[in-house]
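Have a look at the structure below before the remarks.
One protein chain omitted, others in place.
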Amino acid sequence: MKNNYYHENKNEITLFKMAAEQRVPLMLTGPTGCGKTRLVEHMGDVLGREVITISCHDDLTSSDLVGRFMVTGGDVIWSDGPLTKAVKEGAICYMDEVVEARHDSLAVLHSLTDHRRTLYLDRAGETIPAPDTFMLVCSYNPAYRSSLKELKPSFRQRFVTVAIDYLPADREAEVLVNEADISLPVAERLVKCANSIRNADDVFHFEPPSTRVLVTAAKMIASGASELEATEVCVLAPLSSDGAIASGLAELAAAHLLDPETNNSNNN
Amino acid sequence: MKNNYYHENKNEITLFKMAAEQRVPLMLTGPTGCGKTRLVEHMGDVLGREVITISCHDDLTSSDLVGRFMVTGGDVIWSDGPLTKAVKEGAICYMDEVVEARHDSLAVLHSLTDHRRTLYLDRAGETIPAPDTFMLVCSYNPAYRSSLKELKPSFRQRFVTVAIDYLPADREAEVLVNEADISLPVAERLVKCANSIRNADDVFHFEPPSTRVLVTAAKMIASGASELEATEVCVLAPLSSDGAIASGLAELAAAHLLDPETNNSNNN
Amino acid sequence: MKNNYYHENKNEITLFKMAAEQRVPLMLTGPTGCGKTRLVEHMGDVLGREVITISCHDDLTSSDLVGRFMVTGGDVIWSDGPLTKAVKEGAICYMDEVVEARHDSLAVLHSLTDHRRTLYLDRAGETIPAPDTFMLVCSYNPAYRSSLKELKPSFRQRFVTVAIDYLPADREAEVLVNEADISLPVAERLVKCANSIRNADDVFHFEPPSTRVLVTAAKMIASGASELEATEVCVLAPLSSDGAIASGLAELAAAHLLDPETNNSNNN
Amino acid sequence: MKNNYYHENKNEITLFKMAAEQRVPLMLTGPTGCGKTRLVEHMGDVLGREVITISCHDDLTSSDLVGRFMVTGGDVIWSDGPLTKAVKEGAICYMDEVVEARHDSLAVLHSLTDHRRTLYLDRAGETIPAPDTFMLVCSYNPAYRSSLKELKPSFRQRFVTVAIDYLPADREAEVLVNEADISLPVAERLVKCANSIRNADDVFHFEPPSTRVLVTAAKMIASGASELEATEVCVLAPLSSDGAIASGLAELAAAHLLDPETNNSNNN
Amino acid sequence: MKNNYYHENKNEITLFKMAAEQRVPLMLTGPTGCGKTRLVEHMGDVLGREVITISCHDDLTSSDLVGRFMVTGGDVIWSDGPLTKAVKEGAICYMDEVVEARHDSLAVLHSLTDHRRTLYLDRAGETIPAPDTFMLVCSYNPAYRSSLKELKPSFRQRFVTVAIDYLPADREAEVLVNEADISLPVAERLVKCANSIRNADDVFHFEPPSTRVLVTAAKMIASGASELEATEVCVLAPLSSDGAIASGLAELAAAHLLDPETNNSNNN
Partner (left out) sequence: MKNNYYHENKNEITLFKMAAEQRVPLMLTGPTGCGKTRLVEHMGDVLGREVITISCHDDLTSSDLVGRFMVTGGDVIWSDGPLTKAVKEGAICYMDEVVEARHDSLAVLHSLTDHRRTLYLDRAGETIPAPDTFMLVCSYNPAYRSSLKELKPSFRQRFVTVAIDYLPADREAEVLVNEADISLPVAERLVKCANSIRNADDVFHFEPPSTRVLVTAAKMIASGASELEATEVCVLAPLSSDGAIASGLAELAAAHLLDPETNNSNNN
């Protein structure tokens, strides 16, 4: 199944399997769009377990995780939340961008992430031991931490932490070809262009372009956009609206791309 | 249908079509009233899809987007929100001024804006894959960003970003004639007047007058107001209540408009 | 009907009629108590339309404007808010002190104040096109803006903006005579007194006394208070509780009023 | 009826009657415990109208003032709040310490305090014109204003403002004798003691002792406490817990009171 | 009954009785654990009245004090809160640490603490005059005031204020013997140790150890702990986790206690 295709970059698949075997929770770190979600979906296939995904945000309450009482036909019945479902079904529960969640919501994870492996539903008065196949996986982007929102050290220490990074250039170009039906030379030019911007990251301090935006750019090219147009609207425009930075980046990008008028890339 | 008339300024219609074809989400940026809403309505006509518009604001919850349970006849039934309706019907969902929304509300968009193209209704326990015709379009005005409210880089990278700008002078005058039934010379004087204020923007730091306010001024003129009166109440008064700035702008404006006493414009 | 009597000061009645004819929204600006509410009530009579008034405040939700679901006999039925009523009935909806409203509540006004002239009731799933007689009128006092609460420029640009100012002295005296049954010389002394305080405004930085407080002072005089007593409790006491300023203002006032002991005004 | 006994200090009873006659709202200002509440209760007796008192606080919503819908037997019925009751019954509505109220709650008072004299119940969809006997009276203590909480100038201008001050010494002593059954010389010493502290107010910056605390001290003396004891626990202890200030005040107080050992007051 | 045993330190019992006789509210101030709660319980016994205790906190609403409507069998019935119960039954209502309460919650106390002695239940539409036996007693710890949370001067002036302090050394030792069954010499050493720390308070700025912690230490000794161990875990550990301060205090404490190895106290 194409969507769940994932190419191991370092040892993240091995470590994921070990954590699953030892029934310890896993934390994936790395830049936006480097493939953390795809790794989890891939491992769901490999391990033969369902993946239940929760996109974390500021307003996620513990009730959104574990469930709540709801009125039906005049009566009040308990309705499981996605975390409770994952525990009951022994699924992989994937909490995306966990640092965004309200920290108090994370307290319900304590008893699931130490030797107890148990979910306490205080409001329902229930105690659910996690089956061996249940696994909690969280992700966050450390480059992203605002001073206001950091995971507490004691929370981080509950997880095996695996860092995910960008793909090497040849693998990333391969992904573009697979996903967007463009030719390999075009894909290679897009990756070179992206890497030149990623390397300029220390100077400009923005979130560097992800594999995901390159896939989108490749798709726009497949629909007829020029390489410059596609790079402009998919890679450059989301980075910065500051005029000086934008034109610096545009120059950097143009050096690697096919000039639609001469049909040559300047730096190839 | 007159309301959905839209004149392409650069390549925004082409890029919109490509994004629709590739099923990737679109972000429109540009100053207030430059025609972003009209472009979306026009493309709904062109692509033959319904447009469902959501005006974003500080208090927009994810329930307002996806729906909520409601009590009817003693029972609780799920009621779809506008985003869920748009996904189910394969419509264009247009989120106007998305930067105004509470960022946690935007988390429900994550799975719709990457390779999954799926809406998860956690509270209803439902998963809705988006049909190919579903398209998410957002807009925001980058000149407007307060330091407190910015779209997260990882969110911006989920979109193809197309910048919309003011119309060229002749096209803008044409719009005024079409919408308000005034003569072309009057329309041209109003546009000149607006452009002189827009160029003074760097000095005065206010939101420059939009095509929309020129249309309103033109309508007031059509109802009998003098050009100076209409410009005063539609263009100048909303800009600033600071006396010094106001009289500077009034002078600037008067230079381009018909003096009702001499029936001559000074600068024509 | 006496209450809705209004005397045009500049061209505000003409501009109001033009805006009504062109179906564009109107913003009235000016100091407290200068007659904005009366102008709207007067125009309701002139145009033969109902006026529905909404006093804006910090806690006004969009549900308070458009309506909400309510439980009746076990069922949930929709109940229109005052804005929805005004749209359905083609009335003038007057939002007093709109700058006080929570800005997110104002987002529901967007589609009513541009070319769409349509109210979207997201929660009720209804779309209501405004009839031609519907008109939105807002007011605010620009001298009043705290740094925390300003109308957004893009919001201000949606309105024709008409500034209302104090009445000229003879007209204001006439209003006092009409409303409070006092003699013209007394009314003239009260207005002179008020204008001397209004001119001192730049020095003292307080909200200057409105026509409304003069009417109240005139009524107290009609009940037997001396001019000094009435001015003290109606005009001066609400201005400032700072001792030095208060006695400065009292001196200023006394110079224009009838001294109850000598029965002469000092400055007449 | 003893509780509603009130001795006019300046012209506050006359002004209250005039405001009632002219149907304009009244604002009473003055230090804590100087008798504002008693004046209102007294005037209720004089004018033969019921007084409905609302103690304002940070959490007073407009629903607490006007009423709310409540579920009874499965149905929802409207229940009037104290303001609505006062309007319907033509009573005096007394809002104590109005500056403490959330300002948005005060917006419902706008239409009651200008020429409209009408209460709009937006949520109930009802409009109630106030009968002639309805009167709104508010109070606040200007010495008390924190920078965060001030009445808006436009709100203050809606009221006839009458300042209430401490009673003259002989009248205050008379009140103590009446209320607490102590002898006149004891009462006179308590008042002298209080006035010496009130005069030290500028140096120490605390809320000066009110007539109310003197009444309490007098009652403690009537129960057997010495003058020094009663002054300590009723007058001095509530003023300050700063050691240096406390002993300074104690010395000041002792100078005016009967020394229980010598049976002489030092300063008599 | 042993629990309600209380030894008068100064004149607090007399003053409490006078306040009860005069039906005025009482405020008890003093350091943590010096016996304020016990005094109130003791006076309940002495006066033959029930004591209803309310522990105040940040989230205590006025509904928690006076009561609320509750749904039962489809209908809504009023349920009295502890303050309302105390008023109806003529009990002593003891509000512990009243400074912690939300100040808006305290507004319901106004009419109970002046000459009206009446509880207004706005939401229930009821007015309850307090019987003569009803008494309101509040407590707070003035050393504790954060700058954010202080009782308002006008609120403090509503109470007779009685300061409670630590017991004299011999009385405190007697309490330890009574409560924990330890020998008098051990009790005396614990009290000496506590007093040496209390005197060091000005240097170290912590909340000094209360009689309550000494009772707990005495109980630990009765269970077999050494004096040093008991002082460490009951007296010193809660004071500070700063290493330098902790060892300074430990030295101070050790000088007064029995050394378990030599069976001598160093400073005896």
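So that you can tell them apart, the chains are marked A, B, C, D and E in the order they are listed, and the count of residues begins at 1 in each.
By definition in this document, a contact is a pair of C-beta atoms (placed from the backbone, for glycine too) under 8 Å apart; a residue touches a chain by one contact, two chains touch by 3 or more.
The shown structure was predicted, so the numbers you read here are calculated from the model rather than taken from an experiment.
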{"item": "Partner chains on view for the chain not depicted", "value": "A, E"}
{"item": "Options A:E8, A:D114, A:D165 or A:D181, residue touching the unrepresented chain", "value": "A:D114"}
{"item": "Touching residue (missing chain; options E:P168, E:P185 or E:P238)", "value": "E:P238"}
{"item": "Sole residue of E:Q22, E:T37 or E:S154 that reaches the chain not shown, by the stated touch rule", "value": "E:T37"}
{"item": "Residues belonging to subunit A that touch the chain removed from view", "value": "11, 15, 18-19, 21-22, 24, 27, 29, 61-62, 69, 71, 74-76, 102-108, 110-111, 114-116, 120, 122-123, 125, 142, 152-154, 156-163"}
{"item": "Interface with the unshown chain - residue positions in subunit E", "value": "3, 32-33, 37-38, 53-60, 64, 70-74, 79, 81-82, 96-97, 100, 141, 144, 179, 206-207, 209-210, 212-213, 215-216, 219-220, 222-225, 229, 233-234, 237-239, 241"}
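We adopt the following convention: only the chains that are shown with their structure count from here on.
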{"item": "Least step count from subunit A to subunit C, where 1 means the two chains touch", "value": "2"}
{"item": "Superposition of subunit D upon subunit E: rotation angle, C-alpha, nearest 5 degrees", "value": "60"}
{"item": "From subunit D, the most remote chain by mean C-alpha position", "value": "A"}
{"item": "Chain separated most widely from subunit B, comparing mean CA positions", "value": "E"}
{"item": "Whole-Å separation of chain centres (CA-atom averages), subunit C against subunit E", "value": "53"}
{"item": "Averaged-CA centre spacing for the pair subunit C and subunit B, given as whole angstrom", "value": "31"}
{"item": "Category of the chain touch graph - line, ring, star, complete, other", "value": "line"}
{"item": "Touching pairs among all chains present in the structure", "value": "A-B, B-C, C-D, D-E"}
